[in-house]
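Only one protein chain is missing from this complex, and each of the others stays in its spot.
On to chain A.
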Amino acid sequence: MPESSPSFAALKRQFAMSEPCSDARGRFALGCPTIDTALGGGLARGRLHEVFAAQEEDGASTAGFALMLALRACDAGETIFWIRQEAGARIAGRIHAPGLAELGADPRRILFADTPDEAATLRAAADALRSPVIGAVLIAPWGKAPMLDLTASRRLTLAAEQSGVTAILLRGAVEPPPSAATSRWRVSAAPSIPLEADAPGHPAFMVDLLRHRSGLSASGWRLEWDRDRLAFRAPPLSVALAPLAAERRADAERRFG
């Protein structure tokens, strides 16, 4: 319908103007210029962002990335509320507080809630999101989480919008269901840049932006976490070749070792 297209374009413009950045607390940058420019200055505060693991084994990396997003989203010293379904702790391991400190998150800032089931997880999340004094809420249901449908994600988004608290939904390696989230990421572990003596380096990820409300096309980045600055950074290009070479060497070792 050609006659409808001008109004459609106007509508689109209107939407673009009312998009996330319009709220008071604005956006939070990830700290890495390439990704921040692509995102138009960062991710929206007071919205729901989803983080999925590429594979079950990437669970720890995904949790790390979600925590880092939460750290970026809130001001220094603000409480991060980490709601975790108990089943997750049994299978994927407990959260280790010294490990949080190693990622730059002071464990004193983090408030944990162990929820018995999915319903309790969502309910606690909705409650926590209504409290504007919380910096960010990390919601980690376990498994397929069938109750977490479009309606549930809308409810979370609404609560986040009203209070301005950023919600980060941490999921496993599941098929992303339809949701009202502002952005959706898929995370996998990436080979780190080795330190001296070939020691594993800083946390590195391969992140794919699967979806974004403002219509960004899907794209992927390689990121490294800089704990001292509490920011992401792009790893130096030259090292991007390292895993290939290393893989070859590992292959050789497998063959001869």
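Remarks
Note that in this section a contact is a pair of C-beta atoms (placed from the backbone, for glycine too) under 8 Å apart; a residue touches a chain by one contact, two chains touch by 3 or more; residues count from 1.
Here is the rule we go by: contacts and distances are computed from a predicted model.
Think of the chain that is not pictured: of "Sugar ABC transporter permease", "Nucleotidyltransferase", "Stage III sporulation protein AB" or "Phosphoribosylformylglycinamidine synthase subunit PurQ", UniProt labels it "Nucleotidyltransferase". When the missing chain is restored to the complex, the residue among A:A29, A:A87 or A:A120 that touches it is A:A120. Checked against the hidden chain, the listed residues A:I35, A:A73 or A:A92 yield one contact partner: A:A92.
Only one of the listed residues, A:L48, A:I110 or A:L169, touches the absent chain: A:I110. Chain A residues in contact with the hidden partner, per the touch definition given at the top, are 57-61, 63-65, 67-68, 79, 92-104, 106-108, 110-116, 120, 123-124, 127-128, 131-134, 188-192, 194-195, 197-204, 206, 225, 227-228, 243, 246-247, 249-250, 253-254, 257.
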